[in-house]
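Quick one: the structure is below, and I'll ask about it shortly.
Shown here: the complex without one of its protein chains, the others still in place.
Moving on to chain A:
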Amino acid sequence: MAASKLTFNFLLLNFLASLRIPEISLCDRSRQPKRHVAMFIFGDSIFDAGNDNYINLSVSDRANYWPYGETFFHFPTGRFTDGRLIVDLIATKIGQPFVPPYLQPGINFTNGVNFASGGAGVFYETDPKVISLGMQLSNFKNVAISMEEQIGDKEAKKLLSQAVYATSVGANDYSYFVDNYPNATQLERDEFVNNMVGNVTDFVKELYNFGARKFAILNVGPRGCQPAVRQSEELRGDGCEEVSLQMIKKHNSATSKAIKELESKLSGFKYSILDFYTILLDMIKHPKDYGFKESRYSCCGYGMYNAAHCGIEPYTLCKNPSEYLFFDGWHPTEHGYWILADLFWNGKPSIAVPYNLRQLFDLESTPIILSEEYEVPHDE
């Protein structure tokens, strides 16, 4: 009696143990089968995977020449760094190919599309030569429509609602503002910040109307502490350009608040705000804590902090980019992005709020109710 009970328990235990094996999900309802998650990517050079290659820009506004891409890709792809971006590393984490840039010929949208454009801002005026956020939104709408035509309404809506929408935008607008309005009053600065926050929130709402439910939003980085700015302002020691820093802090705080409010208004809306500002600033101040030898000087460039015109003679290139936080005057190295991607993926509450990326990608989306649509109010 006892023996057969033991055998039964052993077999049962083994059966239950086998349920944990990844290849099988037998009757385990708590483990939802993983889905294919597309990524739609918007913003500036933190996320641009090559769109700027295809528009008529001067050399210094693009990154499709050596030594950009020297690590990992071993050729310039148009990414403003030596290797992969945060969005590339996240795609790899979920076993997907790198999301292709919108303007690249012959792409398909199965894994999503990357609309980001280096130099872009929320406002068109920030840089009329590149693809502003508004135009990126139009491009997205084109893709959504052609998606419906190609795979049908139902499948398209499913893909759009399960996708993650990643954004990194704002730094170029604040650069534009402090460069062009150095004598702005505090009131004018605050007004600009309010406009920025309002526009970002509207952008998110418009995407929601098109079916988007999951948002990964990078806040604006500490523009003003990058080697390029410190070099052009000729700042010594630890100094950063303070005006933009203050505006950006206000922007990040207000945007967090506004996005949080959306959660209660928009059904099924889920987001993750990634604190790029705090982490990058900490990496600049304490590079050794993150495994960098150098955070003040760029690996590639010219001048006081080696921060100007990487890749355009005369310039110097460091031997080992992974020792540096910054590849050129503005952008982290692949090593820097690697650490950021890991922190955002696994992030504890202060780094990624309220979900980290792993959770955001895992969340089940509420399916879109086709008959209801949220109208963007005209006055907020």
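Everything below uses one rule, namely that a contact is a pair of C-beta atoms (placed from the backbone, for glycine too) under 8 Å apart; a residue touches a chain by one contact, two chains touch by 3 or more; residues count from 1.
Simple rule for what comes next: contacts and distances are computed from a predicted model.
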Missing subunit (named according to UniProt) among the choices "Calcium and integrin binding family member 3", "Ras modification protein ERF4", "High-affinity nitrate transporter" or "GDSL esterase/lipase 1-like": "GDSL esterase/lipase 1-like"
Hidden partner chain, touching residue among A:60, A:92, A:180 or A:195: A:92
Residue among A:36, A:154 or A:293 that touches the chain left out of view: A:36
Missing-chain contacts mapped onto chain A: 11, 14-15, 17-18, 20-26, 33-37, 71-77, 83, 92-98, 322, 334, 345, 358
